[in-house]
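What you see is the complex with one protein chain gone and the rest in place.
Showing chain A:
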Amino acid sequence: MIRLGVPSKGRLMEQTFDWFADRGVRLSRSGSDREYAGRVDGADGLSLVLLSAGEIPRELRAGRIELGVTGTDLVREKLAGWRSDIVEIAGMGFGHADLILAVPECWRDCETLDDLSSIARDFRAAHGFRLRIATKYHRLVRAWLAHHEIADYQLVDSQGATEGTVANQTAEAIADITSSGETLRANNLKILSEEPILRSQATLFASRAAMGPEMDRFLSQLGMAA
């Protein structure tokens, strides 16, 4: 039996259902809209588990599901050493979002990461504490800033409404996921002109421990090799 974890609501769920339908596997929610039980037609030995997208990485690693659909950002942020446990099967072509670093639009002197590095140094000297970057992607952002040898900053945790932290003076910059950039612009923030920290999309992942003949058969039914 292969258990497939799929985000339990919203566009991500619908687009996942469409993606599988295009490949001959019909997924649906059984019963009412409020019920988180799933139904599968067109594939033997596959069961559908509806989960919060954020829990899918953890469930894959724990071996409670064998396949899962979630964003690359969530896997990379939540699972240190993810490649040891999880295989990336296919990007699914939707749910695109970039993890970016944004600063106040009024900072006319800040276009690049080099600018931010220099501003952080000045800020720390003037205010007596490190420039604050609000994010919920702590590991990804820290690793990226460490790679670029940015000093004089600190991360502050923000689990939601991150774009508002600058106006509220609880952070000087933010690192967050964006697809259109509209929320950023509405909050008078601009993206640094650097490559994004991560380009994310909805991706089909498999647990490494579940790879084998059964998984191969199902993946070739979908038209892809493991």
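Here is the rule we go by: a contact is a pair of C-beta atoms (placed from the backbone, for glycine too) under 8 Å apart; a residue touches a chain by one contact, two chains touch by 3 or more; residues count from 1.
Note that in this section contacts and distances are computed from a predicted model.
Only one chain is not pictured, and the protein name UniProt records for it, out of "Pyruvate ferredoxin oxidoreductase", "ABC transporter permease subunit", "ATP phosphoribosyltransferase regulatory subunit" or "Succinate dehydrogenase iron-sulfur subunit", is "ATP phosphoribosyltransferase regulatory subunit". Within the complete assembly, A:123 is the residue of A:123, A:137, A:205 or A:218 that touches the hidden chain. The residue from A:104, A:181 or A:196 that touches the chain not shown here is A:104.
When the full complex is taken into account, the listed residue touching the unshown chain is A:153, out of A:19, A:153, A:205 or A:218.
Seen from chain A, the chain kept out of the figure touches residues 76, 80-85, 104-109, 114, 117-119, 121-123, 126-127, 129-131, 139, 142-143, 145-146, 148-155, 166-167, 169, 172, 188.
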